[in-house]
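The other protein chains are all here in position, but one chain of the complex has been omitted.
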Amino acid sequence: MFDFSYTIWILLIPFFLFVLIGFWGNKFKPIVSGIVGCAGLLTSWILSLFTAYKYFFDVGKVDGVYEQIIGYHTLWLRFTDTLYIDLGVLIDPISVMMLIVVTTVSLMAHIYSTGYLKGQKGFMRFYSFLSLFTFAMLGLVVATNIFQMYIFWELVGVSSYLLIGFYYEKPSAVAAAKKAFIVTRFADLGFLIGILLLSYFTQTFDFLTLTSPTGPAIATPPAATFLGMSVLTWAMILIFMGGAGKSAMFPLHIWLPDAMEGPTPVSALIHAATMVVAGVYLVARLFPIYVTVPIALQVVAWVGAFSSLFAAVIACTQYDIKRVLAYSTMSQIGYMMCALGVSGLGGHEGLGYMASMFHLFTHAFFKALLFLCAGAIIHAVHSNYMYDMGGLRKYLPITHLTFLAACLAIAGIPPFAGFFSKDEILVAAYHHDTALFAIEYIVAGLTAFYMFRLYFGIFWGKKQDYHHPPHEAPLSMTIPLMFLALGAIFAGFIPFSHLVTSDRQILELETEWIIAIPSIVIALVGIGVAYVMYLKPTEIPKKIAHALRGFYTAAYHKFYIDELYLYITHRIIFNHISRPIAWFDRHIVDGSMNGISYVTNQASDKIKGFQSGQLQQYALVFVSGAILLALVFIYLWT
Amino acid sequence: MNILLLLIIIPILTITGILFAREDKHVRVISAIGMTFQLIVSAIIILWFLAERNAGNTAEILFASNYVWYETLNIHFYIGVDGVSVAMIGLTSIVIFAGIFASWDVDDLPREFFTSLILLSSGVFGFFISLDLFTMFLFYEIAVIPMYLLIGIWGSGPRQYSAMKLTLMLMGGSALILVGLLGLYFNSNPTGGPLTFNLIEIARVQIPLNTQLFFFPFLFIGFGVLGALFPFHTWSPDGHASAPTAVSMLHAGVLMKLGGYGCYRVAVFLLPQAAHELAWIFIILATIGVIYGALGAIWQKDLKYINAYSSVSHCALVLFAILMFNETAMNGAIMQMISHGIMTALFFALIGMIYGRTHTRYINEMSGLMKVMPFLAVAYVIAGLASLGLPGFSGFVAEMTIFVGSFQYSDTFHRVATIIAASSIVATAVYILRVVGMMLFEKIRNPEYELITDAKWYERLSTGTLIFGITAIGIAPLWLSTMITGGLGPIMQKLFLAMN
Partner (left out) sequence: MFEGVPLSWFLILSTIMFFIGVYGFLVRKNLITILMSTELILNSVCINFVAFNKILYPEHMEGMFFTVFIIAVAAAEASVAIAIIINIYRRIVNIDVEKMNEMKY
């Protein structure tokens, strides 16, 4: 048996980087922390690649099944005899795949940032947070038990908070960071309660026990019900709520677009490629249980499908390029969720699962690429808005080409990566539920449209008069772009169905052209429409917007979900709950205590009149008292 | 000689040293030296304790000594520790150590200030090592009384009002406790032999249920007042707001724990059946307290009020967990006491330091402090993150232990209470991030703040110690958890008998 215990170092290196850069980074020149960070991450990356190679091609497969190996574990905290938190490394196909995704994108973001943030204040702070995030994300993906996942889940949440709020002098960044944290925290409450429920009924946190077919969750599911649904269903739905919060699924998506206030490499790493897919990963991790509770799986599928459509529609109307990408991310994650929702376990039933993981993998590359390109563009133009851009293909040739590759990949044009994964999702949806298929099909067209709207709007379109002619980004930024572009182009050729499947066995697949061709067609239609509307400045977009006035305005305002949240938080929670509580505390609780003291005071004020200082009054009282006593005694004795 | 006696002797020696100090400047140095020794002794006690346990010493009480104090009433000075009290001793010594350095720049009557502070801490130490109810109560009073002077003389704002309110409410609480203790005393020997205050002996006695039901509310509410049990928490916001930095630290960090510890060690341990019967009332109150404190904090503008309400919420969680009568939750309660103790001490220390620089405690008047005082700001963020239960800090460990433990109850009432209490983590995130966002981030609006300097060495030492405490527990909680669980055996046995 190959010893995988070294994999712990994949996590620990970023952690030590965090400590090192965080404490001693400011003793050196800023660039030193960048170089140290990159070097550390490179080591992690190489270790991950090595692990992947060893696992997939050497020792992982036993009798045609990829084994789940605990590479390393240590007891961290014991609650009861059966419930305890192990910190460890679980090696199985999806965790190894995620190791690759996280370390690759993180390495790219590290390298890219040396150029992107050059000369900015807080350079070393940025690198320490980035390392913290990488550590947390790696800890999340290799979690051996659900509580370890929750721990790192919170840690990625906080590193996301710190990185979104990186420009802490900008009020909007501070607000966005706060929003991201609180919304996901709210979702995490669901996750926590889900964990409590699940762990109470199964008496284990361990993933391997939970998901094993003979385990307590699957073989002997708890019989208890609550409001007509089994507790297991409740638990899984609540856990999905946590995943939905992190993965920005409707209606917990509101933090993601705002999170674009963070530096662009952060958006690429956290809010496109890694952290936001944690929800998908969570569902995939617990997938064997989800399969046994169809209602929860239906929820996953429909939330995913609705989010993908909802976000795609909004993405068509936005002008801030990072926001377009953010909504696109939400839409693509909806795709993955939907794919999981339509999947079964094992064999061809499990196509959706494999497709979802495949899409997660390819999406990480092309979406990170899109964001990093957007960063390069913003770096050159100093604006986030599409209407400040146009005709940039001459100024930014490398960015232009890599952006195009990513757009083709996300639109699903063969042979780019997105085609393969998206196609599998559509096939899976088609075989499961026609309505979901229809939604996803429309979304595919919308995706192609808004991505190319962006592409044509930025790189073609009207010529702008730039004050300073935009110039291509430095090499430190373009190398990651090119590297990721290679991923976006070729990742689709990886035989994913041989590596990552729901039952960890090989799944033989053939391209179903009956679905592939229509999906290419609709992508081309989307691109065509974008070409007509945005290649040259025309009046068509305005006319269409005018024709669909109400709907367009609603979509432009993101269907007023933000306003709804603001209403709930500010009006209801702040004004109608917190404020009355504060008032109640001051006036009723405190008032009653003060009231007691007031009554005491008043009583003493009334009584103190006896103490008049008049000698003769005292004497009179004394004498009358003595006489009274004397009379009483006389009466008693006779 | 018993090493635990050192915990009392060192403060007394320190106070003597302070009284004989020639100059005011020497006072703080003497206090610092004394409390450093105290910290070292506590560390030795903890290590020794762990070593004894590892060596297989399973005695219920370690380092026990029994001295007769007043023979007629059978009052003893009986000291000894188990896993729980050792942990509390560690907490106290850390907080008092940090407190001395946090009040390094007190120049108004320093002699009297440090004397009262250390006297207070010696009361706390005495309370935690006492196993005789009478001396326990005595030390409790020693800990509470100097508070009045400390707030009334060195406080700010409406300090006389706050000091009076705090002292009177706590005295009210101790009146209730006294009644309860006497109740225990007079029922301590049903066969008619000599009565005793000895906690361990009383624990062996089967007190009739009616008596238990009568005295349990006295003890639980009495200690609950100090533990900020809703609705008897109202001394806490005003008291903390007026108290000087080190006093807030000690008070929220350690004194409030006396309440929780008393509820655990006296009320629940000695009256388990009544606790079982009446738990539902106090669980409801504690659940309300958890949510109420958190939501109440959202609306506050004064930093100290925010933290006072936050303390109400966190301390209510302690009482909540104690009443779950489940080993895991009980363990969580003790860890929450320690975690909250260090964390809130850190908060109050930082608030004091920030107030010393900005001269305001209103968050809407401050902004952009991250830029001018990065050390303090980062420390504040860390305290905040610890407070909202982030993994890697002690708060997470404690809260999760509580939630997992209390969820092991199979009835709906306890479950619902747990879920409601757990939802406080969201509200906590809201008020913490609100403060952090408003106070530390964004641009500096007040130009005077540009001149603010960052932390001095003693402030760094003070906050650094506390941050080390919360992260050490947060990263490696197992030893603490195991140590505490070791001390929970007797109470769990009693509760198990009571519940069946």
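As written, the chain order gives the labels A and B, with residue 1 at the start of each chain.
Here, a residue touches a chain if its C-beta (ideal position, glycine included) is under 8 Å from a C-beta of that chain, and two chains touch if they have at least 3 such contacts.
Quantities reported herein were computed from a predicted structural model and do not represent experimental measurements.
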{"item": "Visible chains in contact with the missing one", "value": "A"}
{"item": "Residue of A:540, A:619 or A:632 touching the missing chain in the full complex", "value": "A:619"}
{"item": "Contact footprint on subunit A, counting only the chain that is left out", "value": "608, 611-616, 619-620, 623"}
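The rule is simple: only the chains that are shown with their structure count from here on.
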{"item": "Approximate Å spacing (C-alpha centroids) for the pair subunit A, subunit B", "value": "36"}
{"item": "Interface residues, subunit B side, partner subunit A - complex", "value": "165, 168-169, 231, 233-235, 237-238, 292, 295-296, 298-300, 309, 327-328, 368, 370-371, 385, 388-392, 396-397, 400-401, 403-405, 407-408, 418-419, 422-423, 425-426, 429-430, 433-434, 437, 440-443, 477-478, 481-482, 485"}
{"item": "In the complex, subunit A residues that touch subunit B", "value": "75-80, 83, 147, 150-152, 154-155, 158, 161, 165, 168-171, 174-175, 177-178, 181-182, 185-186, 188-189, 192-193, 196-197, 199-200, 573-574, 577-579, 581-582, 585, 589-590, 592-593, 597"}
